[in-house]
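Every protein chain except one is present and positioned as in the full complex.
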C-alpha cells in the first residue's frame, strides 16, 4: 500500500496546478469573496469568466477526460479525475458545467439515438452550452418520484405543463434536461420520461429565487403549454426513471469539499498567525488552536476517505462507493459548515462582516456561513444521505 | 415574578440542609466514590445506611410529605418537594425508596381495597419496607406493553410464570409490584394486572446483573409457578395498564440531576483550582475554563427549567409538565454524562483511575462515566424521551 | 417564589405581540433591512406613544418606572418578530447609561427626549482590533481647555447612522475610561454602515478633531469603566431576551412547516429524525427561556448578576445558532431563500452572537466571576 502519485500523475497534477493558479489570478473578485457556485452563476462577470474557462478546459480535453473514447474522451482513471477535482476545487475555479458533462451526457451516451448523440454531445464536450437539471418540484424534493409536471404527447410533439424549482443556473442555461410525467395515470417512478429542451422555447418562464444572502443561483421554472418535438425525448417513453440512474465512472468521492476546506484552512491559519486582538496573536489563544486542530483532522480524514472511495470506484467496488459517496457528501458539506462556523467565531466581531473594505479574508467565511445550509440540503439532504449510509453502508432495513 | 423562597421555605431548606449535611458525615465511603444508587443497593454497608436513613426520614415525615392527608401525608406543595429533592440530591443522600413511596403507594391509594391500603401503606410510610418494580422484560423494554409474564387465576390464587429484567434493587427488596398478563389471549396493554408480591415467595429467583463496573444494582427475576393469593391483586383484573399510569402530584422536574451536577461542579472547580500540571494550575488552561463554563450553564439552565416545571405542576398545568418531565430527564442525564466526560478529560491520566489511593476526587468521576449510559437508558431511554417531547411538547404526529 | 407574570405583564406582552404582528410582519422586516435607515421612524413614534421607550425611566424623567423584566418581555417579542428598531441602542444601552451615571441635567434633558421618541442614540465602544475588553478601548479624549478632543475610529457601533447623539467611550489622561456625549451630526464625524450578515445598522464611526464640551461627560471623568461593565451586563441580558424570543419563533414556524410539508406521503414532522431535531430545539429553548427570567429577576432584585449575564448570553449565542440552523435544515430549500422567513433568523442569530460579547468572551468572564466568588 502506498499513497504516492506516479510520475505521470505527479506531472498531471502539476499541470493542473499551474493552469488553475495562473488562470485564477485573472478571476473576477467574486471568486475571492464567494463560493464558486455563487461566482459562476450569481454575477455577469463571474458567468463570463466561467464560460471562458469552460472553453479552455475543453481545449485541454479536461472537460471530457472521463468520457469513453468513442465520444472523444480518454477514459481517464478515477484517480486522475480525483486529482483534477482536488486541484480545481482548491483554486475555487469554475469552468465545469457538471449538469451537462457529468449528468446529462452519460444519459445521452446510454439512451439517446445516434442522431441525438451527434447533435447534443459535441457542444457539451466543447464547452459551448450550459445545461440545467429539471428535477425537483415544490412538492417533490427528497421524494423526487412524486413529481407532477406532465408532458402529454400530441402528434409529433409533447405539451409540457408544470413547475420545477431549485433549478441551479436555469437563468444562465441554454438547455434543460427535464424529468416529466408522460403517463399521468401512472404513479411515482412509473410513467416518467426525460426531455432535452431549449430554454428559449415559448412557454418557459424562469423566475429567480433569491438566496438568503441575495445571490441568484436558484430558480423556479414554469412550463405553460410548452411544445417539445418528439425527437427531444431521450430514451423510451415512460421509462425515464431509470435514466435518472444513468451514471458513468465519474469520481464521486466528494474530494472537492475537502480541497475547498483545505484552502480555507490555509487562509484561516495565516489569518490567526497575523491577526492580533488584545495584544496577542489569535493563534496564541488555545480555543483558536483547538478549532484549527479539529478542522485539520476533519479535512485530512475526509480526504483519506475520498481517496479510498475513488480507489475502490476505479476497481469497480460499487457497493462500497455508493455508501461512500453519501459519506463524502455529508461529511464534506458539514465540514465546510464547521469551517465557516469556526472561522466566523475566531474572527470575533469581524466574523459578521460581508465583503467590503472592513471584511477580513474578503468576507468569504461569512459567505460560507450562509451557503453551508444550502449545501446540506441540495443534491440530497444530509438526512437522505444518512438514510442511505444506514441502508447501504450498514445494511439496516428501510423504514416505510 | 420572583425566585425568592418564602421565609418558611427558606427555613425548611435550612432544615433539610442541616439534616443531610450532618447525616452524610457518617455515611459509608461508598457514598463518596459512587452514585447514591450504587451505594444504596450495591454494598451491604451502603444498604444498611440507606435503611437507617429511611427510618429517620420517615420520622421527620419527609418520606410522605407529598402524600394526601388521609394517608398520613401533609400534601406538601410541589415547590417544597422540589427543595427537598434538590438538597437530598446535592448531598447524594439515600433514604428514599422511590418505588414504594412514589410509584406503588399512589397506585394503592387510587385502586387498592381498604384492606390492602391498611396493610400495605403504613410500612411504606414508616420506611420499613423496600419495594422493587416488576415491569421490564427481556423483550419488553421501551415497548413495555409487549410483556409476556403471565398470572393465571386458579381458584383463590394466581400462578405466575415469566421473567423480569433490569429490576433495580430486587436483591434488596421485600416486595415487588408486578405487572403481568392475566388474560393471555389479550394483546399489548389489554389483559394486564398488578400484583403485590413478597420477594420470599417460593418460585421467585433473583439473579444479579453485574453492571459494567462490577456493581450489583440490577437483577433478573424468574417466576416459576409462583402462587400469589387473589388478595394481592391491586385493582380490577385485566385493567392493570391504567394502574401503571397512576400518579400523584410528586414533583417530577428532574431537579435532582441538576443538584447532583452542581455538587460535582463544585468539587471539580476546587480540583482545578488546587491541582497543578506542568507547573500550572489546571484552571489556567483555557480549555478547562470553557468546559467549566459549559457545565455551569447546563446546570443553571436545567435548574431554571426544573423550577418552572415544578411551578406549573403545582398549578395543575399537566400538559406542559408532561413534556417538561421528559425534558428534565433527558437534559439532566445527558448533563451528568457531560460532567463525567469533561471531568475525566480535565483530570488527564488520572481521569481513568477508579476509587483507590491514586484516585483523584475519590474516583467518583470515572464512576459517573460508567453510570451515565445507564441513566440515559433506564426509566425511559433518551430516545423515548425525545419522542415524547416531540409529540407532547411540539405536537408532532406520532409515527407508526 | 412566584413564577407567574403579573396580569399587566401579560397584557404588555400581548400588546407588543399584536403591535408587531400587525405593523411589522416578516415581509416588512425584509423591506426595512434594505433601507439605508434600517428602521421605520413611523413605528418608532408609535413605540414612543405606547410608552415602551420610557418604560424603564423614573416618573420624573417622563418614564413609567417599569421593571427590567417588562423590558425583557418587550425584547422577547421583538425577537419573535426580528423587528429592526433602535430601542436596544437608544434605551437599553444609552438610556441606561444616562440613568446610571448621568448628571441630573443630562437625565432631565435626554431621557424625556428618548421617551418621546425624538432622540436616537448609539453607544460607541469597540475599536478596530475588535476587542470586547474595556482594556481594548484605546481612543484618547485629549483635554483642551474646557473641551476634549476625540480622534480615532469606533467600530461596530449599532444604529450610529440614525442617531442624534452618541455615547463614546474614551480615555482621559490620568482619569481613565470615560463616557462622552457627542453630537452625531458633528462635522468631524463620519459614519458608514458596514455590510453584515445581520443587514443591520452596524457602523463604522470615524472621529476627526471632534470637540466635546467638558460638561458632556456622563457623570464624571474616569467613571466609564464601572458604568460600562454594569450596563454591558444588563444589555447582554436584554439582547439574550431578544434571542430567546427568536428561538421561540423559529420553533413555532418550524413546527407548523413540519406538520404541513409532506414527503413520502406523510408530514415530515412524522419522521423520527425530524422529531428529535425538534425535541432538541425545544429543549434549548425551554432551558434558555426559564433561565432568562431567573436572571432578569436578579436584575430587578438588585442582586449581582454579572456572572449570570455572561452565562445567559453565552448560552443564547449557542442555542440561537443551533435552533435557527436546525430550523433551516428542516425547512429544506425554502429555508435558504430570502423569501422564506426562517432565513431571517439564521442570519440574525449570527449577528446577535457578536452583540454584547461573543461566546468565548462570556465563557471567560463567567469563569472569572465564578473564581472570584469561590476563592481557594
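Order as written gives the chain letters A, B and C; numbering starts at 1 within each chain.
Here is the rule we use: a residue touches a chain if its C-beta (ideal position, glycine included) is under 8 Å from a C-beta of that chain, and two chains touch if they have at least 3 such contacts.
The model shown is predicted, which means the values in this text are computed figures rather than measured ones.
Counted over the whole complex, the shown chains touched by the missing one are A, B, C. The omitted chain makes contact with just one of the residues B:98, B:184 or B:373: B:373.
Those residues of chain B that touch the chain absent from the view are 136, 139, 141-143, 146, 165-166, 209-214, 218, 276-278, 285, 287, 341, 344-345, 347-356, 358, 366, 369-370, 373-374, 376-378, 381-383, 386, 400.
On the side of chain C, the interface with the absent chain consists of residues 271-273, 276, using the contact rule stated above. Interface residues of chain A with the unshown chain, by the touch rule above, are 1-6, 9, 79, 266, 269-270, 273-274, 283, 286, 289-290, 292-294, 296-297, 300-302, 304-305, 307-308, 311-312, 315, 323-324, 327, 330-331, 383, 385-387, 389-391, 393-399.
Throughout what follows, only the chains that are shown with their structure count from here on.
When every chain is reduced to the mean of its CA atoms, the largest separation from chain B belongs to A. Top-ranked chain pair, ordered by C-beta pairs in contact, is B-C. One finds 39 Å separating the Cα centroids of chain A and chain C.
Separating the centre of chain A from that of chain B, both taken as means of CA atoms, is a distance of 52 Å. In chain B, the positions touching at least two other chains are 286, 290. Among the residues of chain C, those touching two or more other chains are numbered 271, 274, 360.
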